[in-house]
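So that we are looking at the same thing, I have put the structure below in structure tokens.
This view holds just a subset of the chains, kept in their places.
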Amino acid sequence: ARSGFEEVIFCQGKQTQHLVEIYKHFYEHDSNVLGTRASREQYEAVKEVLPMAQYDEMSKVLSIYSKERELTGCVAVCTGGTSDIPVAEEAAQTAEFFGAKVKRIYDVGVAGIHRLLSKVDVIEDANCIIAVAGMEGALAGVVAGLVDKPVIAVPTSVGYGANFGGLSALLTMLNSCAEGIAVVNIDNGFGAGYMATQINRLAER
Amino acid sequence: ARSGFEEVIFCQGKQTQHLVEIYKHFYEHDSNVLGTRASREQYEAVKEVLPMAQYDEMSKVLSIYSKERELTGCVAVCTGGTSDIPVAEEAAQTAEFFGAKVKRIYDVGVAGIHRLLSKVDVIEDANCIIAVAGMEGALAGVVAGLVDKPVIAVPTSVGYGANFGGLSALLTMLNSCAEGIAVVNIDNGFGAGYMATQINRLAER
């Protein structure tokens, strides 16, 4: 990270000992550290050395907050179903880590469109919307059609059969006819959270 | 066709002379004939011999109606955009050919969801809904979520880039989280119209 007091680690696949050293190094030089896709085992090991480390089982985020940070602006994070929440939380906690206020609007998928419609006012107030959905992935396009703010679409691998590991939601989102959508990789909550913060900062500066 | 006075022809790729003979044969034995995916050239050739033949440029349907038929029940045909209308018309005219009343609700795609919502009452009255959409193909799932009647989803090849000739809409529809959807082949208006008629007949008998 270029901003001076935040560092990010992609924990998945890293050997425990190596990971602990990275956390220690960043903690000593930088203070705030965000790790994504961390396992509970990795958490236990880091905590041994850095007891202030926090772990969120849902999002697999393993973070250290030593310097405080004021949150500004607003990013809205929506999900189609409850199974998409882990990815949504990775996005939301990434955005918070980098300084954005986050509103969570979960389980508003298009199969029951009225739940989504009742939340449009809340969504509209955000500077940027993150739309997280698996299976058919139609949420992002519908949200983008309702609101005139940039929508970052996150396809998830939630589903089975012809969803081919998230391909179905990915293609839906790339082909959306609504204006103001761009898409990140399947299950890439971090990427969406990061870009949402960039947009939020531009809006709030 | 088993029902005694309707016959169906898939015109695409058939040699003109061969096609004319089929039309003549069916016309002599059966009376009503529905041809799909007919070219204007094929129409000219058939018309030469059977002047009562009718051709619809939009749907590429080339039909002969000699016996009258009363239309019953109701099938609703919806499209996401205006580019989906040729496929929708193949579906609608197929359903009419086999005896169903059809309501057309076109250009109600999810990028502007309010147009669709204003038509829910009309859609709800049908025995069966045909939802035709390309690109992201989200229309079918949203309709199925709004209405408790069977929805036959028709993905179209309308779009570009990562729609891969209709694959994107096809996968969206197969992965829909809404209840009461089944899907036919890309651009297969005929298949949807046929099955909708079967359902409509069951409802009206």
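Observations on the structure shown:
Letters are used for the chains, namely A and B, taken in the order the chains are written, and counting of residues starts over at 1 for each.
Simple rule for what comes next: a residue touches a chain if its C-beta (ideal position, glycine included) is under 8 Å from a C-beta of that chain, and two chains touch if they have at least 3 such contacts.
If you're wondering where the values come from, they're calculated on a predicted model, not measured in any experiment.
Here 2 identical chains are displayed in place, and the whole complex they belong to in this file is assembled from 8 copies in total.
Definition applied: only the chains that are shown with their structure count from here on.
Centres computed as Cα averages put subunit A at a distance of 41 Å from subunit B.
The touching residues of subunit A, counted against subunit B in their complex, run 80-81, 109-113, 117, 135-138, 141-142, 144-146, 159, 161-164, 167-169, 171-179.
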